[in-house]
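Once you've had a glance at the structure underneath, I'll fire off some questions.
With one protein chain removed, the remaining protein chains of the complex are shown where they sit.
Right after this comes chain A.
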Amino acid sequence: MKKLFSRPVLIIGFLVTLALVAVALASLVWTPLPPAKMNILHKLQPPLGFGLLGTDQFGRDVASMLMVGAWNSLSTAVLAVALGASAGTAVGVIVAMRRGWLELVTMRFCDIIFAVPPILSAMMLGAFIGSGRLTAVAAIAVFMVPVFARLTLSAARQIWTRDYVMAAIGMGRSKATITLVHILPNISGQIIVQVTIQLGLAILTEAGLSFLGLGMPPPAPTWGRMLADAQTFLGQAPWLALLPGLAIALAVLGFNMLGDGLRDLLDPKSQA
């Protein structure tokens, strides 16, 4: 406990993330106003002028839209990272177990995926299956796979050289058993840290895709589209761009700080 409080980065990151998750979950049961409800008479009201954070060009409540946007953003990011992390980790540990030509082929393949930015792959996917949450999730998840594959491969390779793993091999344990019993538990810390950091990145990418019109279609509010719609209203209603921008920045900052804090906490070197 004492160790926890000596880590302000971790605590701030944790609190910001917690707030984001709380707001996102709360939006499922309550928002100040229905987020898609238009009230043109009250359009472009400043914060506190009509509702807590003002209204957009259609008179929709910005606070409600931001809340639902938090859920849309977070759920997409979590889904994408969960898919990408499980697939990437599976690839990583399997390759670490087999090595040889498989490692060479897989890693070069990862390099290729790495070279394609998620925005580009989302555009290609969008052209085939149409834009929507599925496209966003798939594009981000595909991008996450090599990240986790590389991380787990290098971490797992180190564990494979440890004495206790040698002993287990000597005792005739199968490679699959060793992977499940010894390798995965020992690299889980690094994976958790990476998941946290990638969540921030996924939120940013989701916002970018929505900004380009490749995210969830209207009326579902997303931070990225709120930002895109606010562009031409910048002179009249700067809060329309500032608020979703701030939300994106805070969410990414929260996950990054949490990730950094967790790394310090879980890093074997600092534990020594």
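Basically, a contact is a pair of C-beta atoms (placed from the backbone, for glycine too) under 8 Å apart; a residue touches a chain by one contact, two chains touch by 3 or more; residues count from 1.
Going forward, contacts and distances are computed from a predicted model.
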Which of "Peptide/nickel transport system substrate-binding protein", "Sarcosine oxidase subunit alpha", "MFS transporter" or "Na(+)-translocating NADH-quinone reductase subunit D" matches, in UniProt, the chain that is not displayed: "Peptide/nickel transport system substrate-binding protein"
Touch with the omitted chain, as defined above, among A:G189, A:P219 or A:G245: A:P219
Of A:M38, A:I119, A:L134 or A:L266, the residue in touch with the unshown chain: A:M38
Touching residue (missing chain; options A:G49, A:P117, A:G130 or A:P185): A:G130
Residues in chain A touching the chain absent from view: 36-38, 40, 43, 57-59, 130-131, 213, 217-219, 231-236
